[in-house]
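Before any comments, here is the structure.
Left out: one protein chain. Kept in place: all the others.
Chain nomenclature is as follows: A, B and C, assigned in order of appearance, with residue numbering initiated at 1 for each chain independently.
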Amino acid sequence: MSSSFGSVFKVSTWGESHGVGVGVVIDGCPAGVPLTTEQIQKELDRRRPGQSDIVTPRNEEDRVEILSGVLDGVTLGTPIALSVRNKDHQSSAYNEMQHTYRPSHADYCYDAKYGLRAWAGGGRASARETIGRVAAGAVAKAMAQALYPQLQVIGWVQQVHTVFCHVQPAEVDPAVVESNIVRAADPESAEDMSVVIREARAKGDSVGGVVACTVRNCPVGLGDPVFDKLEATLAHAMLSIPACKGFEIGSGFGAPALRGSEHNDPYYMDGERVRTRTNNSGGVQGGISNGEDINIRLAFKPTATLMVPQNTVNDEHVEVQLRGKGRHDPCVLPRAVPVVEAMAWLVVADHILRQRSARI
Amino acid sequence: MSSSFGSVFKVSTWGESHGVGVGVVIDGCPAGVPLTTEQIQKELDRRRPGQSDIVTPRNEEDRVEILSGVLDGVTLGTPIALSVRNKDHQSSAYNEMQHTYRPSHADYCYDAKYGLRAWAGGGRASARETIGRVAAGAVAKAMAQALYPQLQVIGWVQQVHTVFCHVQPAEVDPAVVESNIVRAADPESAEDMSVVIREARAKGDSVGGVVACTVRNCPVGLGDPVFDKLEATLAHAMLSIPACKGFEIGSGFGAPALRGSEHNDPYYMDGERVRTRTNNSGGVQGGISNGEDINIRLAFKPTATLMVPQNTVNDEHVEVQLRGKGRHDPCVLPRAVPVVEAMAWLVVADHILRQRSARI
Amino acid sequence: MSSSFGSVFKVSTWGESHGVGVGVVIDGCPAGVPLTTEQIQKELDRRRPGQSDIVTPRNEEDRVEILSGVLDGVTLGTPIALSVRNKDHQSSAYNEMQHTYRPSHADYCYDAKYGLRAWAGGGRASARETIGRVAAGAVAKAMAQALYPQLQVIGWVQQVHTVFCHVQPAEVDPAVVESNIVRAADPESAEDMSVVIREARAKGDSVGGVVACTVRNCPVGLGDPVFDKLEATLAHAMLSIPACKGFEIGSGFGAPALRGSEHNDPYYMDGERVRTRTNNSGGVQGGISNGEDINIRLAFKPTATLMVPQNTVNDEHVEVQLRGKGRHDPCVLPRAVPVVEAMAWLVVADHILRQRSARI
Partner (left out) sequence: MSSSFGSVFKVSTWGESHGVGVGVVIDGCPAGVPLTTEQIQKELDRRRPGQSDIVTPRNEEDRVEILSGVLDGVTLGTPIALSVRNKDHQSSAYNEMQHTYRPSHADYCYDAKYGLRAWAGGGRASARETIGRVAAGAVAKAMAQALYPQLQVIGWVQQVHTVFCHVQPAEVDPAVVESNIVRAADPESAEDMSVVIREARAKGDSVGGVVACTVRNCPVGLGDPVFDKLEATLAHAMLSIPACKGFEIGSGFGAPALRGSEHNDPYYMDGERVRTRTNNSGGVQGGISNGEDINIRLAFKPTATLMVPQNTVNDEHVEVQLRGKGRHDPCVLPRAVPVVEAMAWLVVADHILRQRSARI
């Protein structure tokens, strides 16, 4: 009742970190979308572990297989099943955690909720679960761009610990983002951020940060008032990503500092097009896209698994100490970028299809 | 496809600001919940216009009528329909806005999406729509407290423009919140905030702020990984409230400033109960409640409708100036508090019922 | 979780027989559909009690009020709330049934399921609940015909007890159906059927029958394999009508008598149009409409409430006798026709909107 997302373009992910594999079924993708394995693999490669020295060394190829719903490179309108086999899982590193709860991790809550859990590798609560999201996001992107070729979703790391990247959303170049291992929007910030990440790792510690994301050339009219406002479904999507603690759209938590006369975005005509002079709204008004860039920001906490001893309790409710093992990212931000983008694509693709029923 | 919320405890709101009325149907409330009109009316009275000199003077009694689903003060398990008639709408104040788009309001986007809109009073995009939410929230509260009598949801105004209220979530006293017209958590902040609000109103301007909300004595185990994590459904709920621009849980956007060793919440045993020493998690780990207080914060932008002239365009795409008329809140925060609480109750009630299917 | 129907064009009905009223909220009707109160009232008048001497004499005007979602005779794309107040309920007639279960009625099962029930007038299990369906069906019809003006749904009474009406579906004239109090497809059958109904009523007994329904000029392509095949959603819709015990499409239970070579419908070209020589398929193949008439048949059991003594038990589980009171239809068929049509419209309207997402 919980691993599904979307209203018309619906995805259902499955899989545990140390199980047979992970994957997703997409039910509701229209027929006629050009789609290849390569398009999906490309996005998975961006979230793959082992890309650089600042992320987990778990060595997974993460090869995706299209099991259904596509024939001769075109979607059939039937469910698209995508699967990735797990290969390099080393469950022995988790033996100690079988009965001991990692602080700020999902272990205790899974036990409390379900009465049992797949303890190895974090099971369903592992970041490995996001493979299904990224694979589905690639399909959503293919569908959305088939209809709106100029539509773009661009994520980048805006902050790591106390290092900030100050490039404005409208100035972010995705080629620059992909050219550095942190996925920052400029090389200097990337360098500073990677230093902070390496320092944290050296100490067995971890750091968090902020991922920003912008949607460019979004059609006007997306978003379904009142409960499925565009920003509400985006917030739902983003807060479902492991470690995400906050969401902003447009002015966000900076909004209160402005008076209404400063915050309002005045309309003007840009040729035939209604536009706004400023974009405190973040591209959404009344829950509906207005055609300006959709700008969001997401706070991520530092990785919970640490290589230093921590106080905790075990499943017999005895207080114990735990020192993490296994292979972990000292900072999830670089690999979170493709996940954030995937979730944004899922939201946008769903709203594009929902919009088809807005008018007679 | 958009005015419904919830998975098991489902609500569907309806109504335009200047139409016949507003209301809600609740489909999925279990049988056997004690419920009276007074319980619902009490919450509606808290969001009613005209409560003080710092909110809109629109004079609405907002009397709720239970149309179905309740017999002899107990729910029947059948849909509960609640309705409030509109009385004091003055559509003439909106004549000018029939064809002119208010900046940062929903007017333009509704036209772009639907091809038409109920222009008077903001139609469906009016804050009046939240009556259905508050009414449904009262039912959710009745249901949840019937099962967990200690369960509490408490909202308060934590910030108005640049005035902050520094009471810690665990220290907030709901009686204090209800004792001042701003709904701040201490009388001094309330006084300062009301000054700021009156100043804004005097200039025809508006201010925003932050509403905080805490859920106390929440049962362990609520929240459905992976997409319907407790924080994800809370974020969805809150960002669907008009004027909300940001959401935080626990450490929120403050998380990146902490290292993992500082951010992690160590477990300890408090008698029979597993607890955490700190609560950066905000009561949720792995998307599931851990029994600590659930602490969230929501940014609200300043009211879009201003009594000063603004540049905009009309529905013939001509650039014009507009000065707002009608009756508006110079600051939505005081009346947003019961709406935030209602949405929190809806989320918690839904997850309480969903949790019934988590185990065999 | 149960009073909602539809995937994109979603309806939620509410109301008890002897409560304040009954109604429906439609969430998902596109903007721009011409819609008046009269269109809805006209359909409600067709299911209204007291139309003739062969139906219940309960005297209800059943005046519908549009509470939201429509402005100046056009839908807004927002939820459409429709409400009908109950007037002529005589709960005293039900005093005896407060604690005694009517055989083959819902009384016992409601108690077993919910632990309580609205005993007067059958509560939610009353046929009065179908008012919300008929009102919503009128909106679905308005929407569907705005897009496909030739689209028609025609229901009629094909059988009452052992009296059959042999007019072929393609020959049924809706004007003839509406011209007789039974809603049979020819006046002679109508006369014979009304005799049977009056005889049953005279004895305090009741009779059942078959309602047939045909959808003409249905666009090709409606229906969503695999679980929401057009016939599957039609069957769901029809079996949800009180007293319905069976559903057939096309050849139905007659299919086994034919060999494949007899049952298959050969394709041919009718000008530009692909058509079939026969229509054993009932207008649906592979779960998708093929453009031929959609022909379905529905079995209705005789009314459960009888004016003769019956053996039963009470809510203290003591065996007792019960003789029905209150006002009841000795045969539900004539008033079931508009309900069947309404459900068919709801299904067709929903699939029309769903079809908008079938192709890129």
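We take it that a residue touches a chain if its C-beta (ideal position, glycine included) is under 8 Å from a C-beta of that chain, and two chains touch if they have at least 3 such contacts.
Note that the structure is predicted; figures quoted are calculated from it, not measured.
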When the whole complex is taken into account, which chains on show are touched by the absent chain? A, B, C
Sole touch to the unshown chain from C:Gly21, C:Pro169, C:Gly208 or C:Pro338: residue C:Gly208
Selected from C:Ser3, C:Ser83 or C:Asn180 as touching the chain missing from the view: C:Ser3
Check the options B:Gly137, B:Pro225, B:Gly283 or B:Pro330 and report the residue that touches the missing chain. B:Pro225
Using the touch rule from the top, list residues of chain A that touch the missing partner. 1-4, 8, 10, 12-16, 19-23, 25, 27-28, 31-32, 65-69, 71, 74, 76-81, 83, 113-118, 123-124
Take the complete complex as the reference. Which residues in chain C touch the chain that isn't displayed? 1-5, 7, 13, 101, 103-110, 112-115, 124-125, 129, 159-162, 200, 205-210, 220-221, 223-229, 231-240, 242, 244-261, 263-269, 272, 274, 276-277, 280-282, 284-290, 299-304, 306, 308, 310-313, 317-319, 354-355, 357-359
Residues of chain B in contact with the chain not shown: 8-9, 28, 30-33, 75, 77-78, 143, 146-147, 225, 353, 356-360
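The rule we apply is simple: only the chains that are shown with their structure count from here on.
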Where chain B and chain C are represented by their mean Cα positions, the distance between them in whole Å: 39
So, what's the distance in Å between the C-alpha centres of chain C and chain A? 46
Could you work out how far the Cα centre of chain A sits from that of chain B, in whole Å? 26
Please output the residue numbers of chain B that touch at least 2 other chains, ranges allowed. 1-4, 13, 113-115, 124
